[in-house]
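One protein chain omitted, others in place.
And then subunit A:
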Amino acid sequence: MEETSDHPNPTTDTPGTTPEPDLKTMRSSKPGLKRLLITTTVLFSFLSGLPFLWKSVEIYRSQLPFHDIDSLSDQVKSAPLRFPCTFHAVFVGFGSNDPDQLRSEIQDGVNQLTGESSQCGSCNVSISVTVQSPDELCSETFPSTCSYRCGVIKRDSFGRGLDDAVDESLDDVFSGCSGGIGKMYSVVVVNKENGDEVKAVVGKRRHAWIVGSGLEERFGEVVGRVSEVFVKVFMNGGREEGDSIRGEFMPVGSDGRLVLSFSLLNSNPRDWIYDWDFQRIDEALLAPVTKALAPIANISVESQVLYHTPKSSFSSWDEKLQSYIFRTSDLPFFVNSNEWHLDTSAGASGRSKILQFVVYIPSGKECPLHLQLPNEEISKTNGFISPMWGGVIVWNPRSCDKDSESPSTNTISPQDLEKIVEVFLGQFRQLFGFKSEATYTRELGSYKILPSERGFTKWELDVLSRKHTCFNLHSCATTLGSLSRLVQSLPRMIIKDEIGEQVKYSLKAAKLAQSNASLGGYSSSASSSREARSLAENAFFHPSIMSVSYFSYEHCFAVYSPFFLPVAGHVVLAALREWRRYKQEKAKYLTWLTRKQAA
């Protein structure tokens, strides 16, 4: 810290010419830059390394496309998704009607029934009409979407025989029609000559027919019924509220899987033991249902047989009905959660949805066991559901007498199993929001609905696909929105690459679903939207997003300051000191120069 400066030997100054230099204020040589250069170089290298240090301690955050997420949320909220549907009406045996006028009347009827609200999942309707006169001449509305070959449906012979056969024949008639976008739903109205009652049937695929005589006179009613079939049956699926998407009737897990867990409960194996051949019914009866629902959910089936599983509600003996009765008020307490160990699924992962279907065999003390409804009737199905949980069916053994010695081991016969599966299908449809009545009654009349071996008819599957697409897109958008808000509110939290990728793929799948929907592919949009939802949920529930484990500024400071602060302090101080010294020496040199020049 000493002042080391060059100063000439005070004894060797030339006398007379220059005054004696004052060493404290003057110096005769220019001060060197070496010291200053060295210290400032060190300081500069520290400063230039600072951005690299900053970058290396930066929290790694994968860039999430916040803008795209916001635009998806806005789109889903503001523009509800509508699917293109084509309605085609064929009037056979109507002589004097103009197809264009018919079309406008049906359009009015449809508009009246749908109202002004455009719900998500509803149809963008385009209607086309074909009229076939009694002498087999056809006229149709102008943009003819379907090549219906005139005269194929014969006025007199139509509708004879079993409804299933008529349905098959109609499928052949309309099978060539693939024009237009979206699926085509058709209603055939046949005006017969001889006196038949009006009968309306909805088939298993996408056709319905109304057969009767004297329909040409009751024209307005016919048009009304056609509009009713189009809107209430084909568009809304026979459900009353075609409106808000209720989450409790969408039992699909957030990873797009659904596990159906069947349990056969022997409540008292000391009385009798029942077993079932589940493998056969799984292959024969359940596999078609599972396959039909493939775009909506990835379904897997498992089964178990349990013993010693009493129920926790009570039943009473009814003398008149000669059986034990439990009421609908007992239903919430029926499932005995302490003794029924139903949730033993090994195959279901954390985010799948499990639906429990229980077949309960009552003990000898409560046999036969029947459910009594509030209107004093006995239930035909002896079963009930709980939304989002599953269903219970009480099955009474053939005979309630038990062998006094040892409990008998029986297998449930295939016919009984089939009946049980029919009740199960009714419950399964109920969990998805569909009723299973054979006739559907509205103001203008009743319609017979044909059941399908796949558990759901094609038009019901279309309704399900549309509703599920809406629900999945809505859920995906809200999940991604929550994720983006969460990420933006914690600026120092690490976001892994995996999360960014999942968000990107989810947005891509959502766009694909929306474009498929506008092109009319119901099942493909349902499966893309399911994928979008599952990817969004994976991203949101990624285990690394824990607010406990992010690095605050204080933490960063506390870790790095012991390394850099002491050294940095010294370097900066040294540079400042050298700078000050240089300025002083420069001033000294300048005063010596001026003194010299003055002399």
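One rule holds in what follows: a contact is a pair of C-beta atoms (placed from the backbone, for glycine too) under 8 Å apart; a residue touches a chain by one contact, two chains touch by 3 or more; residues count from 1.
Quick note on the criterion: contacts and distances are computed from a predicted model.
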| item | value |
| --- | --- |
| Missing subunit (named according to UniProt) among the choices "V-type proton ATPase subunit", "Large ribosomal subunit protein mL46", "GPI-anchor transamidase" or "Phosphatidylinositol-glycan biosynthesis class X protein" | "GPI-anchor transamidase" |
| Omitted-chain contact residue, chosen from A:T309, A:Q427 or A:S529 | A:Q427 |
| Contact partner of the left-out chain, one of A:P387, A:P407 or A:G445 | A:P387 |
| Selected residue (touches chain absent from view) among A:G32, A:G115, A:G214 or A:P414 | A:P414 |
| Selected residue (touches chain absent from view) among A:L43, A:V335, A:L369 or A:V571 | A:V335 |
| Full-complex contact with the absent chain, from A:V152, A:A284 or A:I494 | A:A284 |
| Interface with the unshown chain - residue positions in subunit A | 162, 164, 178, 181, 246-248, 280-281, 283-285, 288, 291, 312, 328, 331-335, 337-338, 342-343, 345, 348-350, 371, 373, 379-381, 383-389, 391, 414-415, 417-419, 421-423, 425-427, 429-430, 435-438, 451-455, 479, 482, 485-486, 512, 515-516, 519-521, 524, 540-543, 545-549 |
